[in-house]
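Below are the structure tokens for one structure; questions will follow.
Note that one protein chain of the assembly has been removed; the remaining protein chains are unaltered in position.
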Amino acid sequence: MRVAMMGSGGDAPGMNPAIKRFVEVAFEMGHEPYFIYDGLEGLIDGKISKAHYKDVAGIIHRGGAIIGSSRSKRWYEQRYRKEAYENLAKEGIEAILVMGGDGSFRAMDVFRKEYDVGFIGIPTTIDNDIYGTDLCLGVDTALNVIRDAVDKIRDTASTFARAFVIETMGRECGYLAAVSAITSGAEVCVIPEVDFDKALATKILRQEIAHGRRYIIAIVAEGTKRTQEIASWLEKDIGMETRVTVLGHIQRGGNPSVKDRLLGFGFAVEALEALARGEKGRVVVYKNGKFSTISLSEALKPYVIDEDILSMLHFLD
Amino acid sequence: MRVAMMGSGGDAPGMNPAIKRFVEVAFEMGHEPYFIYDGLEGLIDGKISKAHYKDVAGIIHRGGAIIGSSRSKRWYEQRYRKEAYENLAKEGIEAILVMGGDGSFRAMDVFRKEYDVGFIGIPTTIDNDIYGTDLCLGVDTALNVIRDAVDKIRDTASTFARAFVIETMGRECGYLAAVSAITSGAEVCVIPEVDFDKALATKILRQEIAHGRRYIIAIVAEGTKRTQEIASWLEKDIGMETRVTVLGHIQRGGNPSVKDRLLGFGFAVEALEALARGEKGRVVVYKNGKFSTISLSEALKPYVIDEDILSMLHFLD
Amino acid sequence: MRVAMMGSGGDAPGMNPAIKRFVEVAFEMGHEPYFIYDGLEGLIDGKISKAHYKDVAGIIHRGGAIIGSSRSKRWYEQRYRKEAYENLAKEGIEAILVMGGDGSFRAMDVFRKEYDVGFIGIPTTIDNDIYGTDLCLGVDTALNVIRDAVDKIRDTASTFARAFVIETMGRECGYLAAVSAITSGAEVCVIPEVDFDKALATKILRQEIAHGRRYIIAIVAEGTKRTQEIASWLEKDIGMETRVTVLGHIQRGGNPSVKDRLLGFGFAVEALEALARGEKGRVVVYKNGKFSTISLSEALKPYVIDEDILSMLHFLD
Partner (left out) sequence: MRVAMMGSGGDAPGMNPAIKRFVEVAFEMGHEPYFIYDGLEGLIDGKISKAHYKDVAGIIHRGGAIIGSSRSKRWYEQRYRKEAYENLAKEGIEAILVMGGDGSFRAMDVFRKEYDVGFIGIPTTIDNDIYGTDLCLGVDTALNVIRDAVDKIRDTASTFARAFVIETMGRECGYLAAVSAITSGAEVCVIPEVDFDKALATKILRQEIAHGRRYIIAIVAEGTKRTQEIASWLEKDIGMETRVTVLGHIQRGGNPSVKDRLLGFGFAVEALEALARGEKGRVVVYKNGKFSTISLSEALKPYVIDEDILSMLHFLD
């Protein structure tokens, strides 16, 4: 079988380990592995080539994805999807593994309903907003990048009587912010899923300051769009000189953690095995320590953040 | 209830997050938390004191354990265990949470059979050699420290035509070596659990060198005691100039990873909940993504390395 | 002699090594070392105490400053400076070493003209904007933090066809941005000192994109206040999807680099030796690999960025 791997949507650390393992295991299973370069845009433009062992030598420790990725507006016009299909047909490619998030999965869903192309999704996004998987590829590395940043900021916090607001990624999902707040002991965490009880926080934090608290670290999920508001509140209502750091794309970068390498391996293997079992249009997941697949419609359900995580945050309504 | 936390045996990153969470949750549950300093030696010598919130402020990101740890020969004399018990009785402490490995659990097993002291073990060792838990506290950080070292060595490997032997910790367990080899793409991995097929490796590596392989990375578990032998083999039989690095205690150190912080939190909470359920003499485990407890006798079964991991290693018999 | 050390102004990695060395060498020279806590505010409020060896054990590798720091508005009222002087007189302190930037040095200049207090400044700011010294304390660590961030962002840049704007600190000084741009191979660098030739950059970058350039990294000094403008320009005129990262206070934090530890040591020793030579009201500097002192008025001259650095930047007017 000819099977291709493609990146789609935002990139995430761990894609290269997944790509490497895909090539190795595809050969072991007797398949012919292919790469589609630059995501859906590349698929439309026919940037497809055979994958070789040498392409994936020495890539495990690199961030990003050697095959590139993209989002595509053209994809939503039928004629471009037709071009995409013809490119695959020309090469005799029967199935595609797609590393991406929900947008990418939806894009492939449209495609596979029109054309007979096997599709297996690999949940790949530092936002960790895919239903049915405990972890998406890239999340563990992103959390450790944020940890390192917060630890650095705490250094200067212990010197000055200051508040620091740190904005994390995550789109509409508060997972990154919440887990970072818990694991770095941040005093304040604001996420899209739950109301933040500012009145209560104001009362408690003022008391703590009266009793000697010297600094506050607040982690705010970008999806709340409340970064500046929280900074103003800390400055004016809580009365601490406040600084803002928007971590931005350093969260997507860097050498993948051991967990993300293992996750990349496991997702790639499970995806190939799902194809071998005759599955099409499914998404691989990592749930309770095991790899399996779920249907695309299940994977597209709205993500719900874990109650245990929420219970460890302060000042939530 | 008065409940104490103690470190025992080798230290591991993640102990401080566990200590912090223990204090917070013990207070929330209405207990009085205590610390036993410097492990079994400290328990014998009565180094016990009440724990306060302020003791655990700002410790999440520190390696090691603020309450110390030790191994103890005196413990195996009955009179010292009697002293230990009297120290606990004097403070009214009814239960102890012990962060340690199998040696520590055995030490406590002797104790609880003699005296009515509740004991919950928290599997804490970078060796990952405790039966019944997918991960011990400290393993994730240790794996990432090794990853960083191997990535650095690979840099110089790509410059020179050389072999590198990297010795990892793990006592009789090959987990650290095996997972490090898999996730860093090492060509050779030698662990205590499985025979390494040197004849096959010699044949294949010589072929690969003939076809252009420029370097070899070999990861050897300390428990095999074969580090020097593998280095000689690479130098003489494979014919590559070879260098050895013994990573040693950098593997136990450093800022705990996000996973080890979460694991430390989860273990501490599960241990306190087990006490609340009336459990005694059990060990908390993390299995398939969930926290639970197992009996001490089960936790002391011999650890068996996962077949999936072994299947990804080369040249095993 | 009784001599005190104080932090003032923004904090910077390397202050703790300087504090440690100050205490050690002060004792060796037969002085009595003191700490003033929390900067000028603490000096006004009499937060002064004797320094001991034990205070500085195990602090070399910590970011921030164990003695705190602050800016002070009260200082500019004479009555508070009088209180500060009386606090020093009460303890018999004859000289102060102040780690800070130009604002701190000006604050001390006012003071020493009114009262007979020896003052030696230690240029401490990641902005590197003090005249007469090649490096200020903290700059080397800050540059390496930025390097790490840019390397991470470059990972994702190599996956996507995108532009990234990274805002660095530095107040009115472009040193951090310029050196970071040079050493990380950024395509665009915008600093306060020199005009950025947008027309030229537009022309060249468009040509490069036409010839296959896939991404652009732009480093912008905060002092230009042009971060958003540059992002819009890259998005609209250059035509690349663009993302912004404001590194913020992670640049001030973290474990001081070896160079900053050596610099902290050297500055502390030179400051104590200057006092021993009878100097007052001077600033220690590190110039051409040597430590010496310059007068306060010289240190307050406007900083000029090195021509060699500017010559390596692109698109400057």
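Read from first to last, the chains carry the letters A, B and C; within each, the first residue is number 1.
Following the convention adopted for this analysis, contacts are C-beta pairs under 8 Å (C-beta built on N, C-alpha and C of every residue); 3 or more make two chains touch, one makes a residue touch a chain.
As the structure is a computational prediction, the values presented were derived from the model and not from experiment.
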item: Chains on display which the left-out chain touches in the complete complex; value: B, C
item: Among C:Met108, C:Val179, C:Val220 or C:Leu272, residue touching the chain not depicted; value: C:Val179
item: Sole contact to the chain not displayed, among C:Ser72, C:Asn87, C:Ser104 or C:Asn144; value: C:Asn144
item: Omitted-chain contact residue, chosen from B:Ser49, B:Thr245 or B:Ser292; value: B:Thr245
item: Residues of chain B (touch criterion as defined above) contacting the omitted chain; value: 7, 11, 13, 15, 38, 62-65, 68-70, 145, 149, 151-161, 164, 243-250, 252-254
item: Interface residues of chain C (partner: the chain not displayed); value: 17, 20, 58, 60-61, 134, 140, 143-144, 147-148, 151, 154, 158, 179-180, 182-185, 255, 257-259, 261-262, 265, 287-290, 312
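The definition used in the following text is that only the chains that are shown with their structure count from here on.
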item: Graph class of chain-chain contacts, one of line, ring, star, complete, other; value: line
item: Chain pair whose interface holds the most contacting C-beta pairs; value: A-C
item: Whole-Å gap between the CA centroids of chain A and chain B; value: 29
item: Where chain A touches two or more other chains at once, by residue number; value: 151, 154, 158
